[in-house]
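What follows is part of the complex, with its chains left where they were.
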Amino acid sequence: MDFITVIDYFGTFAFAISGVRLAAAKNFDLFGAYVVGFVTAVGGGTLRDLMLDVTPFWMGQPSYVIITGLALLFVIIFRKYVVRLDNTFFIFDAIGIGLFTVVGVECSIAAGFPVWVNIIMGAITGAAGGMFRDIFINEVPLIFRKDIYAVACVCGGIVYYLCLLMELPQVFVQVISALAVIIVRLLSVKFGISLPSLKPEDQ
Amino acid sequence: MDFITVIDYFGTFAFAISGVRLAAAKNFDLFGAYVVGFVTAVGGGTLRDLMLDVTPFWMGQPSYVIITGLALLFVIIFRKYVVRLDNTFFIFDAIGIGLFTVVGVECSIAAGFPVWVNIIMGAITGAAGGMFRDIFINEVPLIFRKDIYAVACVCGGIVYYLCLLMELPQVFVQVISALAVIIVRLLSVKFGISLPSLKPEDQ
(Lines give C-alpha, C1' and ligand atoms only; values in the text may rest on other atoms or scores of the structure.)
Protein backbone atom coordinates (compact mmCIF):
# COMPACT_ATOMS: atom_id res chain seq x y z
CA MET A 1 0.00 0.00 0.00
CA ASP A 2 1.75 3.14 -1.20
CA PHE A 3 1.56 6.67 0.15
CA ILE A 4 -1.08 7.84 -2.34
CA THR A 5 -3.37 4.96 -1.34
CA VAL A 6 -3.01 5.79 2.35
CA ILE A 7 -3.96 9.42 1.68
CA ASP A 8 -6.85 8.29 -0.53
CA TYR A 9 -8.20 6.13 2.29
CA PHE A 10 -7.88 8.90 4.86
CA GLY A 11 -9.62 11.29 2.48
CA THR A 12 -12.42 8.76 1.97
CA PHE A 13 -12.70 8.32 5.75
CA ALA A 14 -12.95 12.10 6.28
CA PHE A 15 -15.58 12.47 3.55
CA ALA A 16 -17.61 9.55 4.93
CA ILE A 17 -17.43 11.01 8.46
CA SER A 18 -18.85 14.31 7.20
CA GLY A 19 -21.75 12.48 5.54
CA VAL A 20 -22.47 10.33 8.59
CA ARG A 21 -22.44 13.31 10.95
CA LEU A 22 -24.80 15.40 8.84
CA ALA A 23 -27.12 12.40 8.50
CA ALA A 24 -27.06 11.96 12.27
CA ALA A 25 -28.04 15.61 12.71
CA LYS A 26 -31.12 14.82 10.58
CA ASN A 27 -32.02 11.72 12.65
CA PHE A 28 -31.26 9.25 9.89
CA ASP A 29 -31.06 5.63 10.99
CA LEU A 30 -27.78 3.71 10.91
CA PHE A 31 -28.29 2.44 7.39
CA GLY A 32 -29.27 5.87 6.10
CA ALA A 33 -26.20 7.35 7.76
CA TYR A 34 -24.05 4.70 6.09
CA VAL A 35 -25.55 5.44 2.67
CA VAL A 36 -25.07 9.21 3.05
CA GLY A 37 -21.48 8.63 4.20
CA PHE A 38 -20.82 6.35 1.24
CA VAL A 39 -22.36 8.73 -1.28
CA THR A 40 -20.34 11.63 0.15
CA ALA A 41 -17.15 9.60 -0.18
CA VAL A 42 -17.66 8.01 -3.60
CA GLY A 43 -20.39 10.11 -5.27
CA GLY A 44 -18.05 12.51 -7.05
CA GLY A 45 -15.85 9.77 -8.49
CA THR A 46 -18.92 7.76 -9.49
CA LEU A 47 -20.43 10.65 -11.47
CA ARG A 48 -17.02 11.19 -13.10
CA ASP A 49 -16.73 7.52 -14.05
CA LEU A 50 -20.26 7.40 -15.48
CA MET A 51 -19.47 10.40 -17.69
CA LEU A 52 -16.10 8.95 -18.74
CA ASP A 53 -17.90 5.65 -19.41
CA VAL A 54 -15.68 3.52 -17.16
CA THR A 55 -16.79 1.28 -14.28
CA PRO A 56 -17.26 3.29 -11.05
CA PHE A 57 -13.93 3.04 -9.22
CA TRP A 58 -15.37 1.73 -5.93
CA MET A 59 -16.78 -1.37 -7.66
CA GLY A 60 -13.27 -2.66 -8.28
CA GLN A 61 -12.30 -3.28 -4.66
CA PRO A 62 -14.22 -3.36 -1.36
CA SER A 63 -11.98 -0.79 0.41
CA TYR A 64 -14.40 2.12 0.06
CA VAL A 65 -17.37 0.12 1.35
CA ILE A 66 -15.29 -0.99 4.34
CA ILE A 67 -13.85 2.46 5.09
CA THR A 68 -17.36 3.93 5.13
CA GLY A 69 -18.33 1.22 7.64
CA LEU A 70 -15.35 2.17 9.80
CA ALA A 71 -16.37 5.83 9.58
CA LEU A 72 -19.88 4.95 10.79
CA LEU A 73 -18.45 2.87 13.64
CA PHE A 74 -16.10 5.70 14.53
CA VAL A 75 -18.95 8.22 14.79
CA ILE A 76 -21.06 5.81 16.89
CA ILE A 77 -18.25 5.05 19.35
CA PHE A 78 -16.72 8.51 19.63
CA ARG A 79 -19.90 10.49 19.23
CA LYS A 80 -19.22 12.71 22.24
CA TYR A 81 -15.64 13.46 21.28
CA VAL A 82 -16.03 13.81 17.56
CA VAL A 83 -16.76 17.55 17.68
CA ARG A 84 -13.35 18.16 19.28
CA LEU A 85 -11.75 16.49 16.29
CA ASP A 86 -13.29 18.98 13.87
CA ASN A 87 -9.95 20.52 12.99
CA THR A 88 -8.41 17.12 12.36
CA PHE A 89 -11.27 16.12 10.07
CA PHE A 90 -11.03 19.43 8.30
CA ILE A 91 -7.37 18.77 7.50
CA PHE A 92 -8.14 15.24 6.25
CA ASP A 93 -11.04 16.57 4.24
CA ALA A 94 -8.83 19.21 2.62
CA ILE A 95 -6.17 16.60 1.85
CA GLY A 96 -8.95 14.37 0.51
CA ILE A 97 -10.28 16.94 -1.97
CA GLY A 98 -6.72 17.70 -3.07
CA LEU A 99 -6.04 14.07 -3.78
CA PHE A 100 -9.47 13.36 -5.27
CA THR A 101 -8.99 16.28 -7.66
CA VAL A 102 -5.67 14.90 -8.92
CA VAL A 103 -7.16 11.42 -9.30
CA GLY A 104 -10.11 12.91 -11.23
CA VAL A 105 -7.88 14.86 -13.60
CA GLU A 106 -5.76 11.79 -14.29
CA CYS A 107 -8.76 9.48 -14.88
CA SER A 108 -10.03 11.95 -17.45
CA ILE A 109 -6.62 12.23 -19.13
CA ALA A 110 -6.46 8.43 -19.29
CA ALA A 111 -9.84 8.42 -21.03
CA GLY A 112 -8.44 10.75 -23.70
CA PHE A 113 -10.33 13.98 -23.03
CA PRO A 114 -9.08 17.55 -23.63
CA VAL A 115 -7.63 19.80 -20.91
CA TRP A 116 -10.80 21.67 -19.98
CA VAL A 117 -12.80 18.44 -19.55
CA ASN A 118 -10.03 17.06 -17.33
CA ILE A 119 -10.18 20.13 -15.07
CA ILE A 120 -13.96 19.80 -14.80
CA MET A 121 -13.64 16.08 -14.00
CA GLY A 122 -11.14 16.93 -11.26
CA ALA A 123 -13.58 19.40 -9.74
CA ILE A 124 -16.48 16.92 -10.00
CA THR A 125 -14.39 14.23 -8.29
CA GLY A 126 -13.44 16.56 -5.46
CA ALA A 127 -16.69 18.43 -4.95
CA ALA A 128 -19.73 16.51 -6.24
CA GLY A 129 -19.83 14.04 -3.33
CA GLY A 130 -20.56 16.86 -0.90
CA MET A 131 -23.22 18.13 -3.26
CA PHE A 132 -24.98 14.75 -3.38
CA ARG A 133 -24.75 14.56 0.42
CA ASP A 134 -26.62 17.84 0.76
CA ILE A 135 -29.28 16.81 -1.77
CA PHE A 136 -29.84 13.55 0.17
CA ILE A 137 -30.29 15.33 3.49
CA ASN A 138 -32.56 17.85 1.72
CA GLU A 139 -30.40 20.94 2.18
CA VAL A 140 -29.28 23.48 -0.38
CA PRO A 141 -25.77 22.29 -1.31
CA LEU A 142 -23.28 24.02 0.98
CA ILE A 143 -20.56 24.18 -1.64
CA PHE A 144 -22.71 26.58 -3.65
CA ARG A 145 -23.04 29.08 -0.86
CA LYS A 146 -20.05 29.01 1.45
CA ASP A 147 -16.30 28.92 1.37
CA ILE A 148 -13.96 28.25 -1.48
CA TYR A 149 -14.42 24.56 -2.18
CA ALA A 150 -15.04 23.54 -5.77
CA VAL A 151 -13.03 26.56 -6.87
CA ALA A 152 -10.03 25.09 -5.01
CA CYS A 153 -10.45 21.95 -7.12
CA VAL A 154 -10.52 24.01 -10.31
CA CYS A 155 -7.34 25.83 -9.19
CA GLY A 156 -5.69 22.47 -8.59
CA GLY A 157 -6.62 21.31 -12.08
CA ILE A 158 -5.13 24.44 -13.63
CA VAL A 159 -1.95 24.09 -11.55
CA TYR A 160 -1.75 20.48 -12.78
CA TYR A 161 -1.52 21.74 -16.36
CA LEU A 162 0.91 24.51 -15.53
CA CYS A 163 3.18 21.85 -14.00
CA LEU A 164 2.76 19.67 -17.10
CA LEU A 165 3.76 22.64 -19.25
CA MET A 166 6.91 23.00 -17.17
CA GLU A 167 7.60 19.34 -17.89
CA LEU A 168 7.97 18.45 -14.22
CA PRO A 169 8.14 14.74 -13.35
CA GLN A 170 4.73 13.11 -12.79
CA VAL A 171 5.05 12.82 -9.02
CA PHE A 172 5.85 16.54 -8.69
CA VAL A 173 2.89 17.42 -10.87
CA GLN A 174 0.62 15.37 -8.59
CA VAL A 175 2.00 16.67 -5.31
CA ILE A 176 2.11 20.32 -6.35
CA SER A 177 -1.42 20.35 -7.79
CA ALA A 178 -2.85 18.52 -4.75
CA LEU A 179 -1.04 21.02 -2.52
CA ALA A 180 -2.55 23.86 -4.54
CA VAL A 181 -6.04 22.58 -3.76
CA ILE A 182 -5.23 22.09 -0.08
CA ILE A 183 -3.58 25.50 0.33
CA VAL A 184 -6.38 27.39 -1.44
CA ARG A 185 -8.90 25.54 0.71
CA LEU A 186 -7.07 26.09 4.03
CA LEU A 187 -6.28 29.75 3.38
CA SER A 188 -9.83 30.53 2.29
CA VAL A 189 -11.23 29.06 5.50
CA LYS A 190 -8.52 30.56 7.73
CA PHE A 191 -9.10 34.06 6.38
CA GLY A 192 -12.83 33.67 5.83
CA ILE A 193 -12.53 34.30 2.12
CA SER A 194 -15.52 33.33 0.05
CA LEU A 195 -16.78 34.14 -3.41
CA PRO A 196 -19.18 37.04 -3.71
CA SER A 197 -22.75 35.92 -4.10
CA LEU A 198 -25.05 37.12 -6.81
CA LYS A 199 -27.48 39.59 -5.32
CA PRO A 200 -31.10 38.72 -5.98
CA GLU A 201 -32.75 40.96 -8.54
CA ASP A 202 -35.12 42.66 -6.15
CA GLN A 203 -32.38 44.20 -4.02
CA MET B 1 -45.57 -14.42 -19.75
CA ASP B 2 -44.07 -16.40 -16.90
CA PHE B 3 -44.65 -16.10 -13.18
CA ILE B 4 -41.59 -13.92 -12.52
CA THR B 5 -42.75 -11.44 -15.16
CA VAL B 6 -46.21 -11.21 -13.61
CA ILE B 7 -44.70 -10.49 -10.20
CA ASP B 8 -42.31 -7.97 -11.74
CA TYR B 9 -45.22 -6.10 -13.30
CA PHE B 10 -47.23 -6.11 -10.06
CA GLY B 11 -44.17 -4.83 -8.20
CA THR B 12 -43.72 -2.08 -10.78
CA PHE B 13 -47.40 -1.19 -10.46
CA ALA B 14 -47.14 -0.97 -6.66
CA PHE B 15 -43.98 1.18 -6.84
CA ALA B 16 -45.56 3.49 -9.43
CA ILE B 17 -48.71 3.84 -7.30
CA SER B 18 -46.63 4.94 -4.31
CA GLY B 19 -44.89 7.58 -6.43
CA VAL B 20 -48.14 8.86 -7.95
CA ARG B 21 -49.84 9.11 -4.56
CA LEU B 22 -47.01 11.04 -2.93
CA ALA B 23 -46.86 13.36 -5.94
CA ALA B 24 -50.62 13.94 -5.62
CA ALA B 25 -50.15 14.85 -1.96
CA LYS B 26 -47.75 17.57 -3.17
CA ASN B 27 -50.21 18.87 -5.80
CA PHE B 28 -48.14 17.77 -8.77
CA ASP B 29 -49.94 17.88 -12.09
CA LEU B 30 -50.79 14.68 -13.97
CA PHE B 31 -47.55 14.65 -15.91
CA GLY B 32 -45.47 15.30 -12.81
CA ALA B 33 -47.29 12.49 -11.01
CA TYR B 34 -46.55 10.18 -13.94
CA VAL B 35 -42.86 11.08 -13.90
CA VAL B 36 -42.57 10.56 -10.13
CA GLY B 37 -44.39 7.22 -10.47
CA PHE B 38 -42.09 6.15 -13.29
CA VAL B 39 -38.93 7.19 -11.46
CA THR B 40 -40.07 5.35 -8.33
CA ALA B 41 -40.68 2.20 -10.38
CA VAL B 42 -37.60 2.19 -12.62
CA GLY B 43 -35.13 4.55 -10.91
CA GLY B 44 -33.33 1.87 -8.91
CA GLY B 45 -32.85 -0.45 -11.86
CA THR B 46 -31.75 2.47 -14.04
CA LEU B 47 -29.01 3.55 -11.60
CA ARG B 48 -27.89 -0.09 -11.41
CA ASP B 49 -27.76 -0.44 -15.19
CA LEU B 50 -25.81 2.82 -15.59
CA MET B 51 -23.23 1.59 -13.08
CA LEU B 52 -23.06 -1.87 -14.70
CA ASP B 53 -22.75 -0.09 -18.07
CA VAL B 54 -25.71 -1.83 -19.71
CA THR B 55 -28.74 -0.21 -21.34
CA PRO B 56 -31.39 0.73 -18.74
CA PHE B 57 -33.78 -2.24 -18.62
CA TRP B 58 -36.98 -0.23 -19.24
CA MET B 59 -35.66 0.96 -22.62
CA GLY B 60 -35.90 -2.58 -23.98
CA GLN B 61 -39.68 -2.89 -23.92
CA PRO B 62 -42.58 -0.49 -23.32
CA SER B 63 -44.15 -2.48 -20.45
CA TYR B 64 -42.85 -0.25 -17.68
CA VAL B 65 -43.98 2.95 -19.39
CA ILE B 66 -47.43 1.43 -19.88
CA ILE B 67 -47.73 0.02 -16.34
CA THR B 68 -46.90 3.45 -14.90
CA GLY B 69 -49.68 4.89 -17.05
CA LEU B 70 -52.09 2.28 -15.68
CA ALA B 71 -51.00 3.14 -12.14
CA LEU B 72 -51.74 6.83 -12.77
CA LEU B 73 -55.14 5.94 -14.23
CA PHE B 74 -55.85 3.68 -11.27
CA VAL B 75 -55.14 6.45 -8.76
CA ILE B 76 -57.26 8.95 -10.72
CA ILE B 77 -60.26 6.62 -10.95
CA PHE B 78 -60.12 5.03 -7.51
CA ARG B 79 -58.80 8.06 -5.65
CA LYS B 80 -61.38 7.82 -2.87
CA TYR B 81 -60.91 4.11 -2.30
CA VAL B 82 -57.18 3.88 -2.72
CA VAL B 83 -56.46 4.49 0.96
CA ARG B 84 -58.45 1.37 1.90
CA LEU B 85 -56.15 -0.64 -0.33
CA ASP B 86 -53.06 0.42 1.61
CA ASN B 87 -52.48 -3.07 2.92
CA THR B 88 -52.79 -4.59 -0.52
CA PHE B 89 -50.30 -2.13 -1.96
CA PHE B 90 -47.99 -2.76 0.94
CA ILE B 91 -47.94 -6.47 0.12
CA PHE B 92 -47.31 -5.81 -3.58
CA ASP B 93 -44.63 -3.31 -2.67
CA ALA B 94 -42.90 -5.84 -0.40
CA ILE B 95 -43.11 -8.51 -3.12
CA GLY B 96 -41.78 -5.92 -5.56
CA ILE B 97 -38.68 -5.10 -3.54
CA GLY B 98 -38.07 -8.82 -3.01
CA LEU B 99 -38.18 -9.51 -6.72
CA PHE B 100 -36.32 -6.35 -7.70
CA THR B 101 -33.53 -7.31 -5.31
CA VAL B 102 -33.14 -10.74 -6.90
CA VAL B 103 -33.20 -9.21 -10.40
CA GLY B 104 -30.56 -6.67 -9.35
CA VAL B 105 -28.26 -9.31 -7.88
CA GLU B 106 -28.54 -11.42 -11.03
CA CYS B 107 -27.92 -8.49 -13.41
CA SER B 108 -24.75 -7.72 -11.50
CA ILE B 109 -23.64 -11.38 -11.54
CA ALA B 110 -24.27 -11.45 -15.31
CA ALA B 111 -22.01 -8.39 -15.67
CA GLY B 112 -19.24 -10.29 -13.89
CA PHE B 113 -18.91 -8.40 -10.61
CA PRO B 114 -17.83 -9.84 -7.24
CA VAL B 115 -20.27 -10.89 -4.48
CA TRP B 116 -20.26 -7.67 -2.46
CA VAL B 117 -20.97 -5.54 -5.56
CA ASN B 118 -23.86 -7.87 -6.47
CA ILE B 119 -25.41 -7.45 -3.02
CA ILE B 120 -25.10 -3.65 -3.29
CA MET B 121 -26.65 -3.72 -6.77
CA GLY B 122 -29.56 -5.79 -5.39
CA ALA B 123 -30.14 -3.20 -2.67
CA ILE B 124 -29.89 -0.29 -5.16
CA THR B 125 -32.41 -2.00 -7.46
CA GLY B 126 -34.85 -2.55 -4.60
CA ALA B 127 -34.44 0.68 -2.67
CA ALA B 128 -33.06 3.52 -4.82
CA GLY B 129 -36.33 4.18 -6.66
CA GLY B 130 -38.01 5.22 -3.41
CA MET B 131 -35.03 7.42 -2.64
CA PHE B 132 -35.28 9.23 -5.98
CA ARG B 133 -39.01 9.63 -5.42
CA ASP B 134 -38.40 11.43 -2.14
CA ILE B 135 -35.72 13.69 -3.65
CA PHE B 136 -38.12 14.65 -6.46
CA ILE B 137 -40.92 15.59 -4.07
CA ASN B 138 -38.34 17.45 -1.96
CA GLU B 139 -38.55 15.31 1.18
CA VAL B 140 -35.77 13.69 3.17
CA PRO B 141 -35.69 10.12 1.81
CA LEU B 142 -37.97 7.99 3.96
CA ILE B 143 -35.86 4.88 3.61
CA PHE B 144 -33.11 6.62 5.54
CA ARG B 145 -35.27 7.33 8.56
CA LYS B 146 -37.99 4.73 8.98
CA ASP B 147 -38.56 1.03 8.87
CA ILE B 148 -36.32 -1.72 7.63
CA TYR B 149 -36.30 -1.26 3.88
CA ALA B 150 -32.93 -1.23 2.16
CA VAL B 151 -31.63 -3.49 4.92
CA ALA B 152 -34.20 -6.08 3.86
CA CYS B 153 -32.70 -5.93 0.36
CA VAL B 154 -29.20 -6.44 1.76
CA CYS B 155 -30.47 -9.45 3.76
CA GLY B 156 -31.97 -10.88 0.58
CA GLY B 157 -28.67 -10.49 -1.25
CA ILE B 158 -26.82 -12.32 1.53
CA VAL B 159 -29.42 -15.10 1.58
CA TYR B 160 -28.97 -15.38 -2.19
CA TYR B 161 -25.31 -16.23 -1.67
CA LEU B 162 -25.97 -18.59 1.23
CA CYS B 163 -28.33 -20.49 -1.09
CA LEU B 164 -25.71 -20.53 -3.83
CA LEU B 165 -23.21 -21.94 -1.34
CA MET B 166 -25.67 -24.74 -0.57
CA GLU B 167 -25.81 -25.42 -4.32
CA LEU B 168 -29.59 -25.14 -4.46
CA PRO B 169 -31.20 -25.06 -7.92
CA GLN B 170 -31.46 -21.55 -9.41
CA VAL B 171 -35.23 -21.23 -8.95
CA PHE B 172 -34.95 -22.10 -5.24
CA VAL B 173 -32.19 -19.55 -4.82
CA GLN B 174 -34.41 -16.90 -6.37
CA VAL B 175 -37.56 -17.74 -4.45
CA ILE B 176 -35.85 -18.13 -1.07
CA SER B 177 -33.89 -14.89 -1.33
CA ALA B 178 -36.93 -12.94 -2.54
CA LEU B 179 -38.91 -14.42 0.37
CA ALA B 180 -36.15 -13.36 2.75
CA VAL B 181 -36.55 -9.74 1.65
CA ILE B 182 -40.35 -9.93 1.89
CA ILE B 183 -40.35 -11.59 5.32
CA VAL B 184 -37.82 -9.18 6.81
CA ARG B 185 -39.82 -6.28 5.42
CA LEU B 186 -43.22 -7.55 6.62
CA LEU B 187 -42.03 -8.56 10.07
CA SER B 188 -40.21 -5.27 10.63
CA VAL B 189 -43.36 -3.32 9.82
CA LYS B 190 -45.68 -5.67 11.75
CA PHE B 191 -43.59 -5.42 14.90
CA GLY B 192 -42.53 -1.81 14.38
CA ILE B 193 -38.87 -2.72 14.28
CA SER B 194 -36.56 -0.08 12.93
CA LEU B 195 -32.86 0.56 13.00
CA PRO B 196 -31.62 2.79 15.79
CA SER B 197 -30.86 6.29 14.62
CA LEU B 198 -27.61 8.06 15.25
CA LYS B 199 -28.16 10.61 17.95
CA PRO B 200 -27.10 14.13 16.98
CA GLU B 201 -23.93 15.26 18.68
CA ASP B 202 -25.48 17.94 20.81
CA GLN B 203 -27.70 15.56 22.78
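By written order: A and B. Residues from 1 in each chain.
Everything that follows uses one rule, which is that a residue touches a chain if its C-beta (ideal position, glycine included) is under 8 Å from a C-beta of that chain, and two chains touch if they have at least 3 such contacts.
Here the structure is a predicted model, which means the values were calculated and not measured.
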Since every chain here shares one sequence and 2 of them are in place, how many copies does the full complex have in this file?
3
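Following the convention adopted for this analysis, only the chains that are shown with their structure count from here on.
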Interface with subunit A, subunit B side, in the complex: residues 50-51, 53, 113-114, 116-117, 120, 131, 135, 138-141, 143-146, 150-151, 194-201
Applying the document's contact rule, which stretches of subunit A touch subunit B when the two form their complex?
20-21, 23-33, 35-36, 46, 50, 53, 55-56, 59, 62, 65, 75-76, 79-80, 82-83, 135-138
